[in-house]
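Apart from one protein chain that is not included, each protein chain of the complex appears where it belongs.
Labels for the chains are A and B, by order of writing; each one numbers its residues from 1.
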Amino acid sequence: MYGLGLAKGLVVTAKNLVLPSRMMTIQYPDRKVGLLGLSKATDTSLVDLIRKDPVNVFKALLGIADVKTSLPQHPRFRGEEFNWYEQRCTGCASCAKYCPLGIIEIVTSESGDQMQEGQKYHLDKFDIDIGRCMFCGLCVEACPYDALHMGSGFEEGKYRRQDLVIDKRQLVSAKKKPSTWFRPQLSNKNYDPHKGKNVKWDSAGRHEKPSLQQQQDKWAKR
Amino acid sequence: MMEIEILRSGFDFLGIYGFFDGFMPDNLDWLVFLITSVILAMVIINALVISTALLTWFERRMLGRFQSRLGPNRWGPFGLLQPIADLVKLLTKEDTIPEGADKPVFTLAPIVFLVPALIVFAVIPLHGSSFLGRLNIGLIFVIAITSVNTLAIFMAGWSSLNKYAMFGAMRAVAMLVSYEIPMGISVVGVAIAAQTLGLSNVVLAQDIPFILVMPLGFLVFITAASAEMSRTPFDLIESDSELGAGYHTEYSGAKFALLQLTEFMAPVIVAALVTTLFLSGWRGYGPIPGPVWFIIKTFVVLFGFVWIRASWPRLRVDQIMSLAWKGLLPLSIVNLFVIAVEVFIFNPGEAGLSTRDLLIMTGINWSITIIALIVIFNVMGQSKLKRPEPVALPLANMYANTTVSKKATDLAEAD
Partner (left out) sequence: MSINTQPVTINLGPQHPSTHGVFRLRVTFDGEQVIDVEPVFGYLHRGTEKLAEERNYVQIVTLTDRLDYVAAMTNNLAYVRAVESLAGISVPDRGMYLRVISAELQRIASHLIATGFLLDELGAFHTPLIYCFRERERILELFEMLCGARITVSYMRPGGVFQDAPIDFWPRLDDFLSSMPGYLDELEGLITENEVVLARTRDMGILSAQDAIDASITGPVLRATGVQWDLRKAEPHEVYDRLDFDVPIGSVGDTYDRYYVRVQEMRQSLRIVQQCVEQIEPGPVRSETPYFIRPDAVDTYVGTESPKGELGFYIVSDGGISPYRMHIRAPSFINLTTLRDLLVGWKMADLIVIFGSIDIVVGEVDR
């Protein structure tokens, strides 16, 4: 009333101007730092920094030095670059059937003439076209052997469309940092793909790999 | 010796002219005149363009902070080189002209827009005198020159052959012409109180800054001025949520850069004008030199503009017009009348109003300002702002199919 509402608005914006806690920007992929910020980010003392890296110190004084940053993400983040463990995959193609867009292509052949129990198909082809993927994660939900996991990254820009098709070779050689999405066994171990190491195929499943002792005990009972 | 001479006579037209006249033969007066003009033009253009570039950086940076963002921060220290990056980007873009456009007018509009802004700066006194010297009709000069940009905006909007641009241009003409009047009348109040039309003399007359002596005049002037340069809450000429861009919808490249430059130059000029007319210009206290005071005061006014831009929404076109004619015009007339009566009673003569007179005027004017504002708020529809209490209508009963009984809270709300 009588312009007081307008004044109230001015107070609110001034409050947001002054309080540093209201800042929302997370700078990515790098952020500008001052001198103290630089020494904190590189984890060296100020004296060492001036001695070793005077160029960056000068830049920091001008305010144009930058430090790499990463976006904070939850371990459950459904990212690109699927994690696939060839050792765990039986080639059942559940993932391909469950995919709403049908972008997973699996070609298998029998691994031998006479299939034994416990043997699995030989995977000739395992392509995921992440150019069309919507990262719903249904394929991961479908996988009965925990062979396929969502990835944790998202910096997968490519210049050509065909590069977006991840084939078996890329899947095998990729870093194994699975997201904990629909994989409670990983989150129970407090695994964080953004900090943790690669997960080996034998520890990615729902059950712990039995130790030699446990197996011997098991077989001894028979 | 010569440099000292320039400083003593002031860095204005006569000073530079005198400096060059000293070692030039008499029959080359025209050359001296030319050199002086070019030097002055260089100084004014560069000073204005650089300060405008700084303003764009400052405005974007401050808007960012008001909105809890960072603002431009990639180019140079704290993003200071951002205006240069913008300039390079705009100048390297293709300069398109729409096929049906009126090409000469389309090309001319940015220039017509820019030139008055530059000229106005020539008469604003930074320290003692302006670049053109102590022009004794400075106020009339400023009011006259700043009106030209209405024409430029209309040229830009009309020649673009774009309906959005035309909307912006029509709004601009209606708004800018209406706001000239309260702005002019509030300036007359200053002229009466200062007993002069020269901008330097207005500053010299302000023993107490006129913002304290005539707050009503200041309010009217700053409102009208922000409408004149079409800033929030009067930015309907290029209201981005309605018209996209308004009159410069079809502009690109260098012409667009010129339009944007002028648009951001307007706050600088208005802030300098406000400083001169109401904040006692270069006058200050202590050892700090005059130009520094001038820059500080201008900066404060600019900060106010940015603050308002970050906080308030925009008014509608008919509301803006009714504000000009029903709100600002009566207020400016009240201001003019009060100032005129007071000056008539004090009858200062040649010496101008004394500090004691100004103090008495301050007291009277503040009470008149408050009364006038309350009256105007009520005339403009203050009473209609109250809203009726909500009552749940009997058209639908959402508890019909449920076992949930009506909660006490819902009943309280319904009453």
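The rule is simple: contacts are C-beta pairs under 8 Å (C-beta built on N, C-alpha and C of every residue); 3 or more make two chains touch, one makes a residue touch a chain.
Not measured: the values here are computed from a predicted model.
Enquirer: Give the residue, chosen from A:Ala60, A:Ala93, A:Met150 or A:Leu171, that touches the chain omitted from the document.
Expert: A:Met150
Enquirer: So which of B:Pro25, B:Gly349 or B:Pro390 would be touching the chain we can't see?
Expert: B:Pro390
Enquirer: Check each of B:Pro110, B:Gly138 or B:Pro233 against the chain that is not shown and name the one that touches it.
Expert: Touching the chain that is not displayed is residue B:Pro233.
Enquirer: Residue by residue, what part of chain B touches the chain that was omitted?
Expert: Within chain B, the residues touching the omitted chain are 63, 66-69, 163-164, 167, 171, 232-233, 235-236, 239-242, 244, 309-319, 381, 384-385, 387-393, 395-396, 398-404, 407, 409-410, 413-414.
Enquirer: Tell me, which residues in chain A touch the chain that this view leaves out?
Expert: So the residues of chain A touching the unseen chain are 1, 3-6, 8-9, 11-13, 15-16, 22, 24, 73-74, 76-78, 98, 100, 134-138, 141-142, 150, 179, 181-182, 184, 187.
Going forward, only the chains that are shown with their structure count from here on.
Enquirer: Show me the residue ranges of chain B that touch chain A in the complex, using the header's touch definition.
Expert: Chain B reaches chain A through residues 62, 65-70, 73, 76-78, 307-308, 310-312, 373-374, 377, 382, 385.
Enquirer: Which residues of chain A touch chain B in their complex?
Expert: Residues in contact with chain B: 1-3, 6, 9-10, 12-14, 16-17, 22-25, 27, 32, 62-64.
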